[in-house]
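Questions regarding the structure given below will be posed in turn.
What follows is subunit A.
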Amino acid sequence: MSAHPVLAVEGIDTYYGRSHVLFDLSLEVGAGETVALIGNNGAGKTTTLRSIMGLTPPERGRILFRGEEIQGCKPNEIRRRGVSLVPEDRRIFPSLTVAENVELAAAAGSTTTDVYDRFPVLDDRRDQRAGTLSGGEQQMLAIARGLVGPPTELLLLDEPTEGLAPQIVEDVSEVVEALTDDGITILLVEQNAELALELADRAYVIETGRIVHEAGGDELLHDPEVLETHLGVR
Partner candidate 1 sequence: MVGFEALVRATILGLQFGTTLALLVAGLTLVFGLMDVINLAHGSLYMLGAYFGVTLVDAGGSFWLALVVAPVAVGVVGLLMEVFTLRPLYGREPLYQILVTLGLAFVVEESVKEVWGTSAQNFAAPAVLAGSIDIAGVTYSQYQAFVLLFTTVLVAAIWVGLERTNVGVLLQATAHDPEMVDALGFDVSRVFTGVFAVSAVLAGLAGVLLGPARAVTPSMWFNVVLLAFAIIVIGGLGNFRGAIVASLLVGLLTGYAALLVPSYTELLVFALMAVVLLVRPAGIFGTATGDPG
Partner candidate 2 sequence: MIKILDGRDASTESERQHGRAGTTSRGGRSRRAFLASAGTTAALGVAGCLGSGGDTVKVGFAVAQSGAYTLLGESVINGFKLRVEEELDGQLGGRDVEFVSQDTEGDPGTGSSIAQEFITREEVDVIVGSISGAVASAMRPVIEDHVDDLVWLCPVGIGWQWPMDTPTDDVSVSCTSTQFITGDAYYQPSAPMADFAIENLGDSCVLAFADYSAGYQYGGLFRNRFEELGGDIAGEVPVPVGTEDYKPYLQNVDTSADFVFGMFAGSDAINFVKQFHETGLHEELDLSGVGFLAEADALGAQGDAAVGTYSALPYTPGKDTERNQEFVEAYQDVNDREPNVYACTSYDAAQVADTAIEEVGGTDANDIADVIPGIEVDSPRGYFEMTDSMPYHPVQDVDIRRVVATEGDAPPTNEVIDTIERVKAPFDCA
């Protein structure tokens, strides 16, 4: 392993059209780490992931992936370098079947990990249109799609448990844990702060486009001030 962290975001400023969303934002994710990014709605969590992925490139600052600058790259180049995004709202292709969704993603690269072993629920529904899956199944499909294709070294997970029933949330967190065990580095955006902090080794708290806190996941989980002021948890 190189001395570089897998991902280093260095002082980026990102705009949506004319509105300034991220301000001089920096963060790092080391190899094999699971790092959580938590904050209120509209704080800039999703934008951070989009910036890293090249979907909303920053106007200033650098993003280093394995020591190489990627902030000018197109999303598909970033994906081929090993960053994979499982986006908010899953954004699976509803009119395609499960198998087509998976094969499509696989076609962009060489990884042929048999995701159906990891997600048996999908195996049963290969020929079903993705739009007809339940929310949890769609989330599994979105993660599966993020794992095939070019080898994934860093997985950007955006709100994987949003809108899911508690039982399903558990399934998803199991999957995330399993991924961590397999050595995949994860940057996790999660609304459910408690869950995020449980899963994460470290966490950043983001507020109005700025990182306002950084600590180990457990630390933050037990810091009442953080919980109350930044996460609204009492």
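One rule holds in what follows: a contact is a pair of C-beta atoms (placed from the backbone, for glycine too) under 8 Å apart; a residue touches a chain by one contact, two chains touch by 3 or more; residues count from 1.
Behind the choice of candidates: all candidates are chains of the complex that A comes from, given by their letters.
These numbers were taken from a predicted model, which means no experiment stands behind them.
Engineer: Which numbered candidate, 1 or 2, lies in contact with subunit A within the complex?
Structural biologist: In this complex, among candidates 1 or 2, subunit A touches 1.
Engineer: Any idea which subunit A residues touch candidate 1 in the complex?
Structural biologist: Per the touch definition, subunit A meets candidate 1 at residues 53, 55, 74-76, 79-80, 85, 87, 91, 93-96, 100-101, 103-105, 107-109, 145, 149-150.
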